[in-house]
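Only one protein chain is missing from this complex, and each of the others stays in its spot.
And now, chain A:
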Amino acid sequence: MNLFTPLSWSDSGFILTGILNTVYISVVAIIVGSLLGLLVGFVRAESNKSINMLLGAFLDVLRSVPLIIQLILFTTFIGAMGYPLNPFAAGSIILSLYTMAFMSEVFRSGFDSVPTSTIKAARSLGLNYLQTVRYIRIPIGMRAVFPSWLGVALSVIKDSALVSVIGYMELLRTAEQLISRTQQPIMILIGVGLFYFMISYPLSRYGKYVERKMEI
């Protein structure tokens, strides 16, 4: 009996699950990271220097320590504390925080881009603080940074491959298992690369298109 079996159609369900798991954890991280990032970005745009320094230092750590180290450190740490999490939960938490660290900068610059004179005009119409945030500052600020937001979101999809190191069965880990069974690494990895490319490329083109349109 042959130890290795080639790739076949019966593997497609397994591969599809890997793809869906990649999409799943990416979408979770992008949504949670964006919402937290919006909040943190707003707090940073509104706060005084000392709060900003504190928050900024925390965010710098999240952005500077390689994601793969954060993933391993976090799972090891909570395991040692006696609260092990499944790979999806642990991966989502770390990937979301990592995403938040980048999104908060994006959103902060969005909030900063709204002219104070526009805010004053809104206040002079009788809008209160929260109404001004909700109807003026968020929509204007968010529009301005949409291309950067998309850029971060795309890199999160790519970075999600790293969650494979803690055992989450996303596309890359699925591929690794198929490789060890089929011994067809080149074909499989080209396929995986192609998948990331097919998602990233059109979206990044779209981001460029929006950016160009906004310049006019």
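FYI, contacts are C-beta pairs under 8 Å (C-beta built on N, C-alpha and C of every residue); 3 or more make two chains touch, one makes a residue touch a chain; residues count from 1.
Operating definition for what follows: contacts and distances are computed from a predicted model.
Peer 1: Absent chain per UniProt: "NADP oxidoreductase", "Chemotaxis protein CheX", "Amino acid ABC transporter ATP-binding protein" or "Respiratory nitrate reductase subunit gamma"?
Peer 2: "Amino acid ABC transporter ATP-binding protein"
Peer 1: Which of A:L35, A:A89 or A:L125 touches the chain that is not shown?
Peer 2: A:L125
Peer 1: Quick one: say which of A:I140, A:L189 or A:V210 touches the chain that got left out.
Peer 2: From the options A:I140, A:L189 or A:V210, the contact with the absent chain belongs to A:I140.
Peer 1: For chain A, which residues reach the chain that was dropped from this view?
Peer 2: Per the touch rule, chain A residues meeting the hidden chain are 115, 117-118, 120-128, 131, 135-136, 139-140, 143.
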